[in-house]
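This is the structure I want to talk about, given as structure tokens.
One protein chain omitted, others in place.
The first chain written gets the first letter, and so on, giving A and B; residue counts start at 1 in each chain.
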Amino acid sequence: MPIITLTTDWNANDYYLGAIKGKIFSQCPDAVIVDISHQIQPFNIHQAAFILRNTFSNFPVGTIHIIGVNTEGGHDRPFLIIRYENHYFIGTDNGIFGLLFSVEPEMILSIKTKEKIPGFSGISVLTDTACKLFNGVQPESLGTSIKSYKKRIPIRAAIDESVINGSVIYIDSYKNAITNISRELFDRVGKNRPFEIFVRSNHYMIDKINNFYHETSPGEILAIFNSIGLLEIAMNMGNVAELLDLSVNSSIRVKFREE
Amino acid sequence: MPIITLTTDWNANDYYLGAIKGKIFSQCPDAVIVDISHQIQPFNIHQAAFILRNTFSNFPVGTIHIIGVNTEGGHDRPFLIIRYENHYFIGTDNGIFGLLFSVEPEMILSIKTKEKIPGFSGISVLTDTACKLFNGVQPESLGTSIKSYKKRIPIRAAIDESVINGSVIYIDSYKNAITNISRELFDRVGKNRPFEIFVRSNHYMIDKINNFYHETSPGEILAIFNSIGLLEIAMNMGNVAELLDLSVNSSIRVKFREE
Partner (left out) sequence: MPIITLTTDWNANDYYLGAIKGKIFSQCPDAVIVDISHQIQPFNIHQAAFILRNTFSNFPVGTIHIIGVNTEGGHDRPFLIIRYENHYFIGTDNGIFGLLFSVEPEMILSIKTKEKIPGFSGISVLTDTACKLFNGVQPESLGTSIKSYKKRIPIRAAIDESVINGSVIYIDSYKNAITNISRELFDRVGKNRPFEIFVRSNHYMIDKINNFYHETSPGEILAIFNSIGLLEIAMNMGNVAELLDLSVNSSIRVKFREE
């Protein structure tokens, strides 16, 4: 029995969340609904994409992921069903899908809807579609195959022979700063050379990578590749983002020793 | 198998929530528990009633809704089971039921309890009752039929021939301001006449109703009938409540052209 996950910007002190769960249980009473997050900042498709991108593959294949962020649809913004790595994603074509996937999806369907879907009523389209998939309806019967979706380009790190110019893309629960510098990129450019990591231009410098947070004393700045393989500027049991005034887009530069 | 929903003012960083879920699963292991909200402001029965009123009918009939807001009971404040539109509501007779229902419920039972239910222990009454209903016990055997509950009158919009004097009753996740002016009232008084909506006396004026939020440019004030049929003062991708200093009870007046 597939799982239905929810990633939304409907804060838990609102009535939208109860409404969508009620709608799902009314149409597919056996659904297992999993809350991924309901604390996406309003309309922030970048945050929603980051969370879902780093979460979805932990679920069993066949899981149905509803994206309830900036959902308002219309003729120029259809609701889509996308199959990617055998997971289903249902949401509005507002640019989020371009941030979510690394390669082309296996299937993109534009959901057939009435001409006008006013206001928040779009959630019924999402829940109806999710429950039909859950109940075994063939996806192809729910929409028209299309070639692509709105593309948004995530900000990537820029490189030259001995430098990676990256940036912070996420501040996590512990106020650690996750960057867009992957371990793969670091290894490829660095070729095992000694390095210095500069945080916010030249304000702070780190010259080693930790294996564990607790290798470094509480309160000291450290760098670590986290569980999703991205370089993280962190502090063991401290709040590095506040102390170093780091936020999304802050500059993180890695300089390797010239050969 | 019925669903049990929870609407409480026990914030998620407290131990009450885990306790109530544990109690439910101990008594009815097959329960599907759905969190409607645990972010009701302490004792705010108006907020709880607004959320549950606009949520419950999305669930299947037979759903059991536990209300954990201002629950302390006693001789003058019995715990009630109410059947309304074939849903069950269990809570303390603290005035919330008067805000929750539009017409008389089908059944009102006062739950039999020991003389004294000290402090927070009242939640056991709620969970015991919910699980007995869940397990198929006849509601009539759980309490004594009574005629009514404490009434609280929600603030309604006042009308004359060409004016509706309403007010903000809720600020949602997107900081849009939901009013007590329904589409039905608007159409009945307005009879398709041109109109002006005045936000906070005469500070801001709107003279059209949107079908979609995104018809209006981001940052511009707009009016729309939302998914629950209430007039909403909103901003596409903006925070109208903060910008216009709107809060619950702020005045919203609609003036139709005199005939």
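Note that in this section a contact is a pair of C-beta atoms (placed from the backbone, for glycine too) under 8 Å apart; a residue touches a chain by one contact, two chains touch by 3 or more.
Note that the coordinates shown come from a computational prediction; the quantities given were computed from them, not determined experimentally.
Hidden from this view is one chain, which touches subunit A at 1, 3, 5, 7, 12, 32, 34-40, 47, 50-52, 54-60, 63, 172-175, 211-214, 224-228, 237.
Although one chain is not drawn, its touching partners on subunit B can still be listed: residues 9-23, 25-26, 29, 33, 42-43, 70, 72, 74, 77, 116, 118-121, 123.
Just so we're on the same page, only the chains that are shown with their structure count from here on.
Distance between chain centres (mean CA atoms), subunit A to subunit B: 32 Å.
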